[in-house]
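As you look at this complex, bear in mind that one protein chain is not there, while each of the others sits in place.
Up next, chain A:
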Amino acid sequence: MSSSLHNGWEVVIGLEVHVQLATRSKIFSGASTATGDEPNSHASLIDLGMPGTLPVVNKEAIRNAVRFGLAINADIGRRSVFERKNYFYPDLPKGYQTTQLAEPIVGAGEVVIRLEDGTEKTVRIHHAHLEEDAGKSLHEAFSDGMGHGQTGIDLNRAGTPLIEIVSEPDMGNAEEAVAYARKLHAIVTSLGICDGDMSQGNMRFDVNISVRRPGEPLGTRTETKNLNSFRFMEKAIKLEVERQIDVLEDGGKIVQETRLYNGDTNTARSMRTKEDANDYRYFPCPDLLPVLVSEEEIGTLRAELPELPDAREARYVEQYQLSGYDAGLLSGSIATARYFEAAAEHGGDAKLAANWVMGELAAKLNSEDKDIADSPVSAEQLGQLILRLKDGTISSKIAKQVFEACWNGEGDPDAIIEAKGLKQMSDTGELEKIVDQVIADSPAQVEDYRNADDAKRKKKIGYFVGQVMKATQGKANPQQVNQLLQQKLAP
């Protein structure tokens, strides 16, 4: 429970997170999990629930779930049981979803989140279970030609393996919920068990929210379903918290219901809730036997676990001497971490790489709403830019110009520097000539400088540096210019 209050109300949030596992084939059939293909081209007879078919469990889906369990220090279900959750919906051809309930594959565990103010908080995981995804309903495109819309059903997604991660109600505001969701994203993408593409629905969030006065029993909760971005989740939580507080402060009551959030309008509405909608009549699936995971298998998977976000963050602090905050930002997503490490390696300077990734690159990605994996400037190119900065070929001001050109697809940094003639003047003789010229052209300023005391000279030299930089179009090394000027201006 959180201690932070919202206008005197305590907010209690729990999350159910659906994570699509990145297997090649479905959880119970050998149909492909590929997306973007013709509708129903990956809907096998098993996925369609045809009579006479038998599901067989995908080994990799089991292994992926166990990997997740190990990553959050959970008890692994050595024996887990699939059950049938019965309900009727057109995108669920079997009339039930095969899922787990009483004996899930992943038991209680925990995830540590870091908040913006640097504090850490532990979110307890109640359990995580394996289940199959449903198909997709396409509401827009179909009509019977008489003004009556119809719904098209594409079952390519039906049977795609999911793990549903159920947290305890340990989050006290939107920020904590988003930090938790991001941490899960970092964990599953680091494990390589999920592609983590939010736009493709690889991760979907159901948020349970209630409010209460401190010390009172838990309030009635609502569930806002199927949020598919961190930003929408944050907005939906804030909206629902405000709504519940408004209702209660006006003397009303919260109705337990499922709500749908619309990101385009930042509004939510109650889903038509049938009285018996939640009577799923679970029972063990007679088509599937209990799944056993051996100690040996668990040991192997544990030994093979890749570096996880927490360990990566600690390593960045240790190995690269980054601050905890910077290390957290860079290690928070596997894509950012990979990019940063590649740029640091190619550029030979982790601190510069960190500054560029979190600064110029992040700003640019943000303004163009791009993912780091789709960055027009590759990690190798950024590394090259850093090399040229370090060896004095270009100044940091010019580096930004080169970065911009590289972003716009004008080639590698070296090629851009060459083509645009952006190299810093390293030829001291040539630079001296320009310095001499500037001094000769500015007799009044020279007089002024020579009559000033040391402290004032430091300021007054700026005029000459500016003139030299102007004459060299920014290509002179400012330090070198400063040195030369000091020598030559000395009375």
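By definition in this document, contacts are C-beta pairs under 8 Å (C-beta built on N, C-alpha and C of every residue); 3 or more make two chains touch, one makes a residue touch a chain; residues count from 1.
Everything that follows uses one rule, which is that contacts and distances are computed from a predicted model.
**Q** As a check of understanding, state which of "Aspartyl/glutamyl-tRNA(Asn/Gln) amidotransferase subunit C", "ABC transporter permease", "Peptide/nickel transport system ATP-binding protein" or "NADH-quinone oxidoreductase subunit E" is the UniProt name of the chain not shown.
**A** The record names the chain that does not appear here as "Aspartyl/glutamyl-tRNA(Asn/Gln) amidotransferase subunit C".
**Q** Could you tell me which of A:Pro284, A:Gly411 or A:Gly474 touches the chain that is not displayed?
**A** Missing-chain contact among the listed residues: A:Pro284.
**Q** One chain is left out of this view; which of A:Val166, A:Leu248 or A:Met271 touches it in the full complex?
**A** Touching the chain that is not displayed is residue A:Met271.
**Q** Sort through A:Val17, A:Val66 or A:Ile153 and give me the one touching the missing partner chain.
**A** Checking the options A:Val17, A:Val66 or A:Ile153, the one contacting the hidden chain is A:Ile153.
**Q** Sort through A:Ile46, A:Leu239 or A:Leu330 and give me the one touching the missing partner chain.
**A** Checking each option in A:Ile46, A:Leu239 or A:Leu330, the one touching the absent chain turns out to be A:Ile46.
**Q** Over the whole complex, note the residues of chain A touching the chain we left out.
**A** Contact residues on chain A toward the absent chain are 23-25, 29-32, 38-46, 48, 56-62, 79, 81, 86, 88-90, 103, 137-139, 141-142, 148-155, 260, 271-272, 276, 279, 281, 284, 286, 288-292.
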